[in-house]
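Apart from one protein chain that is not included, each protein chain of the complex appears where it belongs.
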Amino acid sequence: MTQDDLYRTVVLQRTKTPLYAGKLAQANAQGQGTNPLCGDRVHLHAVIDAQGRIDAIRHETRGCAICAASADLMAERVTGQEPARIRQLHADMEAAVQTGNAPAALGELSAFAPLHRHRSRIRCAMLPWTALMEMLNDDKDR
Amino acid sequence: MTQDDLYRTVVLQRTKTPLYAGKLAQANAQGQGTNPLCGDRVHLHAVIDAQGRIDAIRHETRGCAICAASADLMAERVTGQEPARIRQLHADMEAAVQTGNAPAALGELSAFAPLHRHRSRIRCAMLPWTALMEMLNDDKDR
Amino acid sequence: MMDQVVTQASDAAGSLRHIRADFPILTQKVHGKDLVFLDSAASAQKPRQVIDCMAETMRTQYANIHRGLYWMSERTTEAYEAVRDQVAGFLGAGAREEIIFTRNSTEAINLVAHSYGSLLRPGQVVLISEMEHHANIVPWQMLRDRAGIELRVTPVTDDGALDMEALGQNLSDGRVALVAITHMSNVLGTITDARAIADMAHAAGAKVLFDGSQLAVHRRVNVRELDADFYVLTGHKLYGPTGIGVLWARREILDEMPPFLGGGDMISTVSFGRSTWAPVPHKFEAGTPAIIETIGLGAAISYIESIGFDRIGAHEEALTAHALKALGQVSGLKVIGTAPERGGVISFTMADVHPHDIATLLDRNGIAVRAGHHCAEPLMRRLGVSATARASFGIYTTPEEIDLLAATLVQIRGFFV
Partner (left out) sequence: MMDQVVTQASDAAGSLRHIRADFPILTQKVHGKDLVFLDSAASAQKPRQVIDCMAETMRTQYANIHRGLYWMSERTTEAYEAVRDQVAGFLGAGAREEIIFTRNSTEAINLVAHSYGSLLRPGQVVLISEMEHHANIVPWQMLRDRAGIELRVTPVTDDGALDMEALGQNLSDGRVALVAITHMSNVLGTITDARAIADMAHAAGAKVLFDGSQLAVHRRVNVRELDADFYVLTGHKLYGPTGIGVLWARREILDEMPPFLGGGDMISTVSFGRSTWAPVPHKFEAGTPAIIETIGLGAAISYIESIGFDRIGAHEEALTAHALKALGQVSGLKVIGTAPERGGVISFTMADVHPHDIATLLDRNGIAVRAGHHCAEPLMRRLGVSATARASFGIYTTPEEIDLLAATLVQIRGFFV
């Protein structure tokens, strides 16, 4: 057996040793995503400034390797970003998993592009993004 | 096209010119059979003596050639017969249409034996017999 | 595989005559005679494109769908869900989520009667017509007896058209919640003016369901152009497999309707206290669906579309005109249903010969027609007949077959006069 290119080192590492797991005491925004099919769950805590930029973000994830690594890499990637940029990243991510072609801007997030050949797992990788979009929409409504 | 052996002369004749159609003023027994699939109906009127023997019988039939001819030939065949004999004829008739082999006792009723190759029509030929059995059972209950 | 199906079908469609070669059953003999299949309105025959697609699915890619995380299951899920897109396109639906797979038209109507019906209140009216198939009568009777709604019946004219004036009157008290009417009668061949019915229903505040079991085979349906609220069809009449039918309904109505059957796949979460439902369409598809049959239905629709409704319609109009003429020359024969808008389903009676005898004697000559009440007993009573014989046409029917029918009917009548 050869290691699947979906389970690249970066994915396995971030699953075993996440860099953005946990809560934030000063969080002023929350987001939640659940996959009813398997009970997997992502809970986001963030500090968002007046312009809507994410100053800091942490995730609590109960899920598979794809979901947990996606949450951690997402947290890293969106830190310091403004809402418009984040929405673009979300669209790029969606395109990558659907087509297998990752826009360059995705950086390490392109690790999930092979999911286009494992379509049933796409929602595992997208669950953190669902939680993030929920958080951004809530923030906008405030 | 060759004439079907099911539609033998005897069947066609009895359909066109039934010998036992109508009512009986002195009837003391009645029987009815309906095929819900097509609305066909046989109504029997008979004079039954104290021993249960059929002294006279007439039928009113709204139905196809097979049904009408069967009613007429049945009426002819059971006139003067006792219940046990009639039940035997019913069983013989059932056997004939199911297997294609007509017991000799059936006489002209054997015209319906080819129905075993037209199974959907069996109930057309048996409808008069259903009405007859209903009549006999009612008579016994009295 | 889909591509292959389409290509094969369009080759075949090069000529309507070539279509017959797609239907293996047409070479069968019956009682020693060539099969002449004139009972397509009861169920159509299946082209090899459908048969092969189903067999191939089972041979090479079958697995249960939706819940599997492995390739076989993903691939079968995609094939199944692709048919939803295909049916949405076929019916001109607004969204793929509006397509619900059922066993047949009957289940589709029962689903509406149970689920949408549970939203109706005593005193509200469901309006059907005199020419409905039992499938569009009995579910509403059962709802009436369960829920205390009123079941109202709007008449047909003597020539077998829907009486539009009476329809207006039956809608006028504003109590009608749902009009459920056939888009094409399986007895009379009448095609109803669905758009006009929908406009009248909507003006009276009612929703409208069309039973497209017969029509969808013969004409292109566009549910948005018809302004329908519900539309049902059944796969086996559409040159597709048995065991598969379709309910289309407007998204906003489906969203409001409670689920019909409970079980796997239709839930979002389950606990003993309370369960929540999946979004449409899954809310209405409990349990393992007819996977192979759905994929087979997709092949049937590809086949039909490769021929095109222009050609199907033209073929059928020509055949129907030919048949009405040929049958009109059989002495004693009376065509039941002479509405101007009609399709290739022709009911008839023949003086002195019962429809049962007609069917059996035709069968002895290889010709399959239907005889009986055609699951439309109330219509039979309205027409004053207890049964009719019925010849109905498919894309594989030829004028020669109709001539043989007419000639054989003449001979049959000869026996009886």
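The first chain written gets the first letter, and so on, giving A, B and C; residue counts start at 1 in each chain.
Quick note on the criterion: a residue touches a chain if its C-beta (ideal position, glycine included) is under 8 Å from a C-beta of that chain, and two chains touch if they have at least 3 such contacts.
As the structure is a prediction and not an experimental result, all values here were calculated from the model.
Chemist: Check each of C:Arg103, C:His183, C:Lys207 or C:Arg250 against the chain that is not shown and name the one that touches it.
Modeler: Considering the complete complex, C:Arg103 is the one touching the chain left out.
Chemist: Of B:Leu37, B:Ala56, B:Ala95 or B:Met133, which sits in contact with the chain we cannot see?
Modeler: B:Leu37
Chemist: For chain B, which positions touch the chain that isn't shown here?
Modeler: Residues of chain B in contact with the hidden chain: 36-37, 117-121.
Chemist: Spell out the interface residues on chain C facing the chain that's missing from view.
Modeler: Counting only chain C, the missing chain is touched by 24-25, 28, 30-31, 35, 37, 39, 42-43, 45-46, 48, 50-52, 54-55, 58-64, 67-73, 103-107, 109-110, 113, 133-135, 137-139, 141-142, 151, 153, 234, 236, 241-244, 259, 261-267, 269-272, 274-275, 286-293, 356, 359-360, 362-363, 367-372, 375, 377-378, 381.
Chemist: Please give every residue of chain A in contact with the chain that is not shown.
Modeler: Touching the chain left out of view, chain A contributes residues 1, 3-4, 6-7, 12, 15-16, 37-40, 62-67, 118, 121, 124.
Just so it is clear, only the chains that are shown with their structure count from here on.
Chemist: So what's the Cα centroid distance for chain A and chain C, whole Å?
Modeler: The mean C-alpha positions of chain A and chain C differ by 47 Å.
Chemist: So the centre of each chain is just the mean of its C-alpha atoms; given that, what is the distance between chain B and chain C in Å?
Modeler: Centre-to-centre distance between chain B and chain C: 39 Å.
Chemist: Residues of chain C that contact two or more other chains, please.
Modeler: In chain C, nothing touches at least two other chains.
Chemist: Indicate the residues of chain B shared as contacts by at least two other chains.
Modeler: Answer for chain B, listing residues that touch two or more other chains: there are none.
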